[in-house]
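Following: one structure in structure tokens, then a few remarks.
Heads up, one of the protein chains got dropped from this complex, but the rest are sitting where they should.
To keep things simple, chains are lettered A, B and C as they appear, and every chain counts its residues starting from 1.
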Amino acid sequence: MNTFGKNFRVSVFGESHGTGIGAVIDGVPAGINIAAEDFMEDLSRRKSGAKGTTPRREDDVPEILSGIMAGYTTGAPLAVLFRNGNVRPSDYSLFKEMPRPGHADFVAGMKWHDFNDPRGGGHFSGRLTLALVAAGTVAKKILNSAYSADVLSGYGLAQLPEEGSRLFSVKASLVEVGGVPLSEVERPGVTDPTVLWSGILDKAMAEGDSVGGIVECTVGNVPVGLGEPFFDSVESLISHIVFSIPGVRGIEFGAGFKAAGMKGSEHNDPIVSPSGMTSGNGAGGVNGGISNGNPIVFRVAFKPTSSIRMTQYTWNFTSGKIEPLDIQGRHDVCFALRTPVIVESAAAIVLTDLLLSLR
Amino acid sequence: MNTFGKNFRVSVFGESHGTGIGAVIDGVPAGINIAAEDFMEDLSRRKSGAKGTTPRREDDVPEILSGIMAGYTTGAPLAVLFRNGNVRPSDYSLFKEMPRPGHADFVAGMKWHDFNDPRGGGHFSGRLTLALVAAGTVAKKILNSAYSADVLSGYGLAQLPEEGSRLFSVKASLVEVGGVPLSEVERPGVTDPTVLWSGILDKAMAEGDSVGGIVECTVGNVPVGLGEPFFDSVESLISHIVFSIPGVRGIEFGAGFKAAGMKGSEHNDPIVSPSGMTSGNGAGGVNGGISNGNPIVFRVAFKPTSSIRMTQYTWNFTSGKIEPLDIQGRHDVCFALRTPVIVESAAAIVLTDLLLSLR
Amino acid sequence: MNTFGKNFRVSVFGESHGTGIGAVIDGVPAGINIAAEDFMEDLSRRKSGAKGTTPRREDDVPEILSGIMAGYTTGAPLAVLFRNGNVRPSDYSLFKEMPRPGHADFVAGMKWHDFNDPRGGGHFSGRLTLALVAAGTVAKKILNSAYSADVLSGYGLAQLPEEGSRLFSVKASLVEVGGVPLSEVERPGVTDPTVLWSGILDKAMAEGDSVGGIVECTVGNVPVGLGEPFFDSVESLISHIVFSIPGVRGIEFGAGFKAAGMKGSEHNDPIVSPSGMTSGNGAGGVNGGISNGNPIVFRVAFKPTSSIRMTQYTWNFTSGKIEPLDIQGRHDVCFALRTPVIVESAAAIVLTDLLLSLR
Partner (left out) sequence: MNTFGKNFRVSVFGESHGTGIGAVIDGVPAGINIAAEDFMEDLSRRKSGAKGTTPRREDDVPEILSGIMAGYTTGAPLAVLFRNGNVRPSDYSLFKEMPRPGHADFVAGMKWHDFNDPRGGGHFSGRLTLALVAAGTVAKKILNSAYSADVLSGYGLAQLPEEGSRLFSVKASLVEVGGVPLSEVERPGVTDPTVLWSGILDKAMAEGDSVGGIVECTVGNVPVGLGEPFFDSVESLISHIVFSIPGVRGIEFGAGFKAAGMKGSEHNDPIVSPSGMTSGNGAGGVNGGISNGNPIVFRVAFKPTSSIRMTQYTWNFTSGKIEPLDIQGRHDVCFALRTPVIVESAAAIVLTDLLLSLR
């Protein structure tokens, strides 16, 4: 359903071209210092407008409906609402007749008997990730609070010191765009992916096509002991929420798919310090589903944007034939550009839930 | 925790060298025809004994404790117990002192303050997957029952006919071992992976090392409409349970990580028939998290077995130094050989839960 | 936490004097005909303003944020928001110093370390029941839809015909106020409880005191077979949600507490018709936790309103002494007057969840 988490629970609602998008975040400890402005930094990273992203611009200003008073969480559920502003009334009946390739048009029509909201993808829109990012901001605040430090020390769980005094540093960025790895494009002092991969993006834009990308996320300074056997391993929960992000095709931890081609003697990570630090990190910071104190590292593969300007062919349910389809509207050439902060949010939500599930 | 699923719920318990391993399966519809013998086919596929697998042999005969009467499920929870027979009493205190590389020894000791059962991996043992396979057998029975057909027709959900009249054919097999893809070793009439990759396995065995592998799972004849937005997408649930299987490093659906390097015009799957069949299957049978009627296809990367005969080095918490460690006991050279039926079970459990969650 | 239900899930958020109160309702089948006006009838029954209820008046107009398009549910979560209008800024710091008897002031302060919102009870306010009533309206719509009829016939579950063709008639009303049973005050043609018990209410109001009441709820035309053993019996789920309503002290089904004093030969309900109708209804329509086709009948005891005009005494945490406390503000003399529709909503939510959990 539309809720994720056990002790830190995130519920999302909304549609792309309806009233708005929102999140209800339950299980937030009382006393976390958080303000409306705190949401803006992450939200701006998700925004469109840069090269390769859709020109539809939304203010994406969150309204806090509940759960915060005088700058501190109250212990009651925190509800956040993003009203949709830049809605263009359109006729989406075409996509009931001719489902767009790569979209949920056909399955949503079948599953909800054409009662689903088709406007801009409705409840399937990537715009739902706004709710994830808002919840991620709350999660990051909790992870780096005095509350979090108290819980961990209460459970006697050590944290490795490599990230300084800061707890849980969650960082994600693109390591491949359009099949071109970062190593081929990186230049000193340049961090903006639209600059690094501008050639790839320009070409796709010119062709009316789209490209995908791979995001790598690293969570540093993770304490030993997060994760629950058998089913709620760190990897299980992270992959669960990551595959909720529209357009994900794969996820791998540590050595990932390469591990399948390695020998045990190559892949095993020997422990080399009393705090549990390992010489390599093929396990991606997790053994037996439980964090081992080394950075949690995972990569997420995003497909190319489904909506492209080029003519495509699909089944016309009225005519009973395959016919050409031209998709109008404003679309990302590479929506993967906007996903690193979403992946970070997903990771932060999982780690917060696991932190609050320690017993 | 140790329970997975919403309407079809699987709870697992047990330790490798304790009394036994078990599963409690709740939400089973009444009237499913199932007998103790039905469990044996899948269980035998998970068994050890062949080349590349541990010589520890267990009878693995399930005892049905509840939920079945006169060959039919009753609607009450189905509990299954596998008693451990071939238990070798040993001293595992060494692994508290010197945690094995790649194992959960260190994290389990930290998390449960050394109260965890270390014998044979305890609750972290791959032997827990016995419970998954038993639950998978029940799931497959439900998926292919008249009950399942009735539910689907009640919801007006179509099934593509490509697998004949059989509903939900779930099939997994190895497509890579030790870095060598199936394409390089396949021979007419040979299906046994220990024969196909015998060279790789022999070499690893001779060196006292281990190798990994990749399993591909295909679920045919899936109706359109399984999966729930936002968080309970088909991929979310499958990846969640798959990462519970010990030793998984990655999962990808359809075109997977390759999708990140494709263009939209290459990766999009145009619909080419009124039943929703697509020309390609880059999406792996899922759009917007919901099954689209084409086969669900995913691949799972398994690491090489952590326990190897070669001497390894790890931290000795008593001496405070890195020291050599020799692991005794019976181990798989390539535990991935035993995993296809586990992956199938995982997929069947998810699809059953989604089937029973249709509304 | 703040979510109830398995397949029909209601999440509530909000505070009495914050931005507003809301509900997110997940699991709503697509195609249920529902409009903003549909909420108004039940909401108006919960409203204050009549004799014995607080003079604080709120418009209580719901804003539908998501999940409905063109008058029909879409299958996506339905979010409803009630903005607080009639908020009076006040100083609630007194109640941190001197917790009001019968209120959550003391426990909330202890539990959330004084970060909780104390204004008007904050998240503990009876105003949260607005969210329940909104969800109840959706539940009643589902229970009486063609969808519901289809589900039941799909499962072969019979419904007793005594309520005509209408499915699931849920009706609650007061049967006792201020210790005076309905039998002592009922008059032909009078249904308004503020008229029936006007003497009791006038007296309490004059004295600056408050009174409680008992609500009886009857659900007619319930199909046989709703409820799940072992833990999700009809009574378990109804009592769970009913005790979430502020001010409930007890609940009983059928013969209730009187059953404890009856003999088996008196209390047993013999079946007297092929549809399962029983001669009596001591079981309140439930056997073994499962609906038996007879009306589900239960009674709920509400305490007198805690906030009274009379001077009370409580601990002053600053002075360290018991001291007199005068509570200002607008309060119900008998908040039980407003609860029948809330109890109905609670019952409807449970029955909908059980309906959607049939398998």
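Basically, contacts are C-beta pairs under 8 Å (C-beta built on N, C-alpha and C of every residue); 3 or more make two chains touch, one makes a residue touch a chain.
Remember, predicted model here, so these are calculated numbers, not experimental data.
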item: Among C:Ala35, C:Val61, C:Ala146 or C:Ile322, the residue in touch with the chain that has been omitted; value: C:Ile322
item: Touching residue (missing chain; options C:Val61, C:Ala146, C:Val190 or C:Met262); value: C:Met262
item: Per the touch definition above, residue among C:Ser44, C:Ser93, C:Ser153 or C:Ser273 touching the missing chain; value: C:Ser273
item: Hidden-chain contact residue, picked from the options B:Arg100, B:His123, B:Lys141 or B:Arg359; value: B:His123
item: Contacts of chain A with the absent chain, listed as residue ranges; value: 6-7, 27, 29, 76, 150, 154, 229, 356-357, 359
item: Absent chain, residues of chain C that touch it; value: 1-4, 6, 12, 99, 101-104, 106-108, 110-111, 113, 123-124, 128, 156-158, 176, 178-179, 204, 207, 209-214, 224-225, 228-233, 235-237, 239-244, 246, 248-257, 259-274, 276, 278, 282-284, 287-292, 301-308, 310, 312-315, 317, 320, 322, 336
item: Absent chain, residues of chain B that touch it; value: 1-3, 9, 11-15, 18-22, 24, 26-27, 30-31, 63-67, 69, 72-79, 81, 111-113, 115-117, 122-123
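Definition applied: only the chains that are shown with their structure count from here on.
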item: Chain A and chain C, separation of their C-alpha mean positions in angstrom; value: 38
item: For chain B paired with chain C, centre-to-centre distance based on mean C-alpha positions, whole Å; value: 45
item: Rounded Å distance, chain A centre to chain B centre (Cα mean); value: 26
item: Per-residue multi-chain contacts in chain A, two or more chains; value: 1-3, 12, 111, 113, 123
